[in-house]
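Here the complex is missing a single protein chain, while all its other protein chains stay put.
First chain written, first letter: the chains are A and B, and each begins at residue 1.
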Amino acid sequence: MARGEIVINENNCRGCGYCQAFCKRGCLVMSEDKFSPLGYILPILADSDKCNACGVCGQMCPHFAIEVCKFIEN
Amino acid sequence: MNKKKVCGNPKIWKDPPGAAMYCPGCQHPVIDRIISEVLEEMDIDGKAICVVGVGCHAFVQISWNLDVLSSAHGRALDSGTAIKRLNPDAIVFTVQGDGDCIGIGAGAFIGAMIRGEKITTIMFNNTNYGTTGGQLAPTTLLGQKTATTPHGRDAALEGYPVHTAELAATFKGTAYSARGSVHTPADYQRTKRYIKTAFQKQIDGVGFSFVEVLSACPPNWHLSPVKCLKRIGEDIVSEFPLGEFKNEDSTERLSKSK
Partner (left out) sequence: MAEKMFVQGNEAVGWGALYCGCDGFFGYPITPQNEVTQWFAHEFPKRGKVFLQSQSEVGSINMLFGGAAAGFRVMTSTSGPGWGLMQETISHLVAAELPCVIVLVQRGGPGAGSIRHAQMDYITATRGGGQGGYKNIVLAPGSVQEVHDLIQLGFHLADKYRNPLVILTDGILGQVSESVEVKTIDFGPLDKKPWALRGRERQEDGKSRIVNSAVGVLPLPPYPNYISWLKHIEEKYREMEGSELRYEIYQAEGADLILVAYGYTSRVSKEAVNMARAEGHKVGMIRPITLWPFPYSVIREKAMLGCKFLVVEDSLGLLIDDVKIGVEGRADVHLVGILDRHIPTDGGMIMPGRVFEEIKRLL
């Protein structure tokens, strides 16, 4: 069960591919055919269940396009 | 099940931030994120005055919620010097590019270190003049093709890449000098530690603190963003080794340092 949630701001994303490169668990993969309003190739959530909310994708994103939240059992 | 935000815009980011002017895969904003996190964690963003130079690094001025002065090309440390001398309680730091700091700004850079100004400088090193279309910079690697070295930098004509962090360490007025990068998450954390230490030197009033940070520049390196990271890990780090080159914690030790 995913312990984190990744939200991509498609207006900011520039399709650089760092999130895919830095995600150790392959949760994010650059799509083949999904484009941002500005025409950049967007990453898609390939396997969000494996996300452990480490936040590295958002941290390394140069365009502030990724927000990561951690689920907390109350 | 509720959720806690782990990563998003830095607290001091404007909402909405100014128009982002960065090329896909440019790592300057990653360094800006580190600086923001450090300022927030040290709780000094409220009394910080940032002086940016001229170049790609300068566009951060419209994104973060800090008092920012945009200085003449190469003169951020001159302007910063006066601000710090006149307003010593402020945390004064300069954000500069390699061309801005050790190219046109070498005189101001060396002047500030000779005087031991209690200022922190973060120099973004992307081995070229980015904004103007990728020309030769003092940090351009030998053999690297740029808009003004079409056949690659040739030592006989353009000399050798300058090691700014090592240079800074040779000045008695320098309390701290290090070089980091952001081409891996681990390097992100190391660079953050270097920058935090640098600001601490200013807070403690020891002397000048300097952190050089390697930064990918896909369009001017003519490489995809991910290949730029590979280039940093291999060619650039071998020319510009990462680490700390000076770390003194008192003015007495500075006056005795070699």
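Assume contacts are C-beta pairs under 8 Å (C-beta built on N, C-alpha and C of every residue); 3 or more make two chains touch, one makes a residue touch a chain.
These numbers were taken from a predicted model, which means no experiment stands behind them.
Engineer: Among the chains you can see, which ones touch the chain that has been omitted?
Structural biologist: For the complete complex, the undisplayed chain touches B.
Engineer: Can you say which of B:35, B:51, B:213 or B:254 touches the chain missing from this structure?
Structural biologist: Looking across B:35, B:51, B:213 or B:254, the contact with the absent chain belongs to B:51.
Engineer: Which candidate, B:71, B:146 or B:202, sits in contact with the chain we can't see?
Structural biologist: Reading the full complex, the residue touching the unseen chain is B:71.
Engineer: May I ask which residue of B:6, B:90, B:162 or B:223 touches the chain that does not appear here?
Structural biologist: B:90
Engineer: Would you indicate which residue among B:80, B:116 or B:207 is in contact with the undisplayed chain?
Structural biologist: Candidates B:80, B:116 or B:207; residue touching the omitted chain: B:80.
Engineer: Just checking the interface: what residues of subunit B touch the absent partner chain?
Structural biologist: Residue positions of subunit B that touch the missing chain: 18, 45-49, 51, 54, 59, 61-62, 64-72, 75, 78-83, 85-87, 90-91, 107-108, 110-111, 114-115.
Methods note: only the chains that are shown with their structure count from here on.
Engineer: From the mean C-alpha coordinate of subunit A to that of subunit B, what's the distance rounded to whole Å?
Structural biologist: Result: the chain centres lie 27 Å from each other.
Engineer: Residues of subunit B touching subunit A in their complex?
Structural biologist: 1-9, 13, 17, 20, 22-30, 33, 182, 184-185, 188, 218, 224-226, 229
Engineer: Can you name the residues of subunit A that touch subunit B in the complex?
Structural biologist: 4-5, 12, 14-18, 21-22, 40, 53-64, 66-74
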